[in-house]
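Right after this comes chain A.
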Amino acid sequence: MVEVNLWSGLRKFTDGAEVVEVEGRTVGQLLDGLVAIHPGLAPVIESGISVAVDGEVITGGRNTPVEPDSEVFLMQQIKGG
Partner candidate 1 sequence: MRYHAPATFDEAVSIAAAASGVTRFLAGGTDVLVQLRAGSVTPDDLIDLKKIPGTHEITALPDGGWRIGIAVSGAMLGAHAQLVADWPGVVEGMELVGSTQVQGRATLTGNLCNGSPAADSVPGLVAAGATVTILGPNGSREVPVEQVPVKPGKTVLEPGEIITAITLPPRGTKGGDAYLRFIPRTEMDIAVVGCAVSLTREGDTITAARVALGAVAPTVLLDEACAQAIIGTTLDDAALDALAGAASRAAKPISDKRGTKEFRVEVAGVLARRAAKIAYERAAK
Partner candidate 2 sequence: MSKMHVTATVNGDEVEFLADPRETLLDCLRDHLDLTGSKEGCGTGDCGACSVMLNGRLVPSCLVLGVETDGATIETIEGMAPEGALHPLQRKFIEHAALQCGFCTPGFLVAAKALLEKNPDPSESEIRYWLAGNLCRCTGYDKIVRAVQDAAAEMRGAA
Partner candidate 3 sequence: MAKDEITKDFKWIGTTPDRPDGLDKVTGRARYGADFNLPNMLYAAVVRSPHAHAKILKIDASKALALKGVKAVVTRADLPTGLTGEDLYLQENTLAGEKALYDGHAVAAVAATSQLLANDAARLIEVEYEVLPHVTDVDKAMAKDAPVILPDCADHTVPEGMGPNVARMIEFGRGDLEAGYAEADVVHEQSYTTEATHQGYIEPHAAVGQMGSDGKGEMWVCTQGQWFIRKMCSAVLGTDPAQLRVTPSEIGGGFGGKTTIFMEPLPLALSRKAGGRPVKLVMSRSDVLRATGPTASASMDVKMGMKKDGTITAAEVTFRMQGGPFPGASPVGEALSCAFACYDIPNLMHVGYEVLANRPKCAAYRAPGSPMAAYAVESMVDELCRELSLDPIDVRLKNGVKEGSRASYGPKFKTIGLAETLEAAKAHPNYAVKLGPNQGRGVASGFWFNHGGETSVSLAISEDGTAQVSVGTPDIGGSRASIALMTAETLGIPYENVRVNIVETGALGVNEPTHGSRATFASGKAMWEAANQAIKEMCKRAAQKWDIDPEAVTWKDGAAHPAGDNAGQFEPMSIKEIAAEMGKTGGPISGHHESTPSGAGPSFGTHVVDVEVDPETGRVTVLRYLVTQDAGRAIHPQYVEGQYQGGAAQGIGWALNEGYIYGEDGKLQNSVFLDYRVPVASDLPMIDTVIVEVPNPGHPFGVRGVGETGITPPLPAIANAIHAATGARLRALPMNPPAVLAAIKAMA
């Protein structure tokens, strides 16, 4: 299981939880797992988010591997100038 840290605005979709334990070995599996547990997160994830894995902000890579002890954060999507 990997601990996924959510931003606090998402708590309303997760019964108040800010950290959700999800099964998965890639970013994509984690996101799918999150939606399976808390379907309310689906529109948020579909509308575009960034994921930080061990301090690395990943914009697109659903296939990025995740270790059980990885630190995973969902973040607002970041655009640049």
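We adopt the following convention: a residue touches a chain if its C-beta (ideal position, glycine included) is under 8 Å from a C-beta of that chain, and two chains touch if they have at least 3 such contacts; residues count from 1.
Keep in mind how these were chosen: all candidates are chains of the complex that A comes from, given by their letters.
Values in this document were obtained by computation on a predicted structure and should not be read as measured data.
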item: Complex member in contact with chain A (any copy), out of 1, 2 or 3; value: 3
item: Residues of chain A defined as touching candidate 3 within the complex; value: 5, 7-9, 40, 43-44, 47, 52-61, 64, 71, 73-81
